[in-house]
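A single protein chain has been omitted from the complex, and every remaining protein chain is retained in its original position.
Let's turn to chain A:
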């Protein structure tokens, strides 16, 4: 199939440019970029829209194997495609944990014909229990693109040191979930005025920042590439900024909910606002935005964490942490960051394309002739009110229901195949 994407504003996040031009796609590859005409190609009119490299969400939970009632690889990648993502990297906290090559191979096999490309992340320690190193070389050989015990901090600094030494030998990125689980033990939300009023045990910012500081020091010591998942506090942003100034090989990500919502979203005991790390104060939200603006935070990732309705429909204390994010991320990025001028379009796109690819050591994330045609088109003027019942994810646990978002993906092309067009998934 040949497609001619005509008249769009082509975004180059690496060169930081916007160019009004055309793209010809043939046999799954970008054939040519320029002022083009091709009578045999199907024309995709893109005037006024941003034509971007296909977006990557490097932090999602697809829940397969083990928790398919929440999400599976098919439903999760359909949600990804609907949200404008052509690639996702999935965390290993499945059941069983993706701590061996067989699970990585299983995920890749199930993802072969999925609506988005899937890059599995292997566990740092066996069972993500923080005790014994996984067979990292085997994981890498099976296709794991990075290592993480996401959701389960490696509390023992000595083990984290060995993990990072070993991962650096294999040139693999370690993705750290920074949480001192003694400081956060029993915590339900951010520690502060709202937790005091609601009578919920608070999780202090310190619980995250202490581990951010520790892991930065370990990265500095070992030279291991360290990526800090979902940082949420002013202090974490400051620590990453200082580390980068010293040349530590550290990168960081923030989620749309952490740059959009505060602890106030928990008022009324809304379980859809229960996440880990928790929603923080307004000053933290501002610090995250500033970190995104000045480049301290490299990546925007959703931490898409599906949970079934009955799991969230309980007393706040018993609800699991997490919210879905794949289908609302782009709208939130444009509404919260691009429209207010915090990020330019190329800067925002970089955090969804070349930067996550770079963090994971993958090629891609830029529109170049001769590369696979992974493309996302955004209509910056299109508005939609979020209706959770219409989301494609199996789970509907989002606090953004009834939010009006502007700036939405209208086309997703994966390896030259149209998977979403005009806000409709193509089967």
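FYI, contacts are C-beta pairs under 8 Å (C-beta built on N, C-alpha and C of every residue); 3 or more make two chains touch, one makes a residue touch a chain; residues count from 1.
Following the convention adopted for this analysis, contacts and distances are computed from a predicted model.
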{"item": "From \"Cbb3-type cytochrome c oxidase subunit\", \"Hydrogenase formation protein HypD\", \"ABC transporter permease subunit\" or \"Aspartate carbamoyltransferase catalytic subunit\", the hidden chain's UniProt protein name", "value": "\"Aspartate carbamoyltransferase catalytic subunit\""}
{"item": "From A:48, A:141 or A:268, residue that would touch the chain that is not displayed", "value": "A:268"}
{"item": "Sole contact to the chain not displayed, among A:64, A:191, A:253 or A:379", "value": "A:191"}
{"item": "Residue in contact with the excluded chain [from A:17, A:37 or A:317]", "value": "A:317"}
{"item": "Contact set of chain A toward the excluded chain (per top definition)", "value": "188, 191-193, 195-202, 204, 268-269, 310, 313-318"}
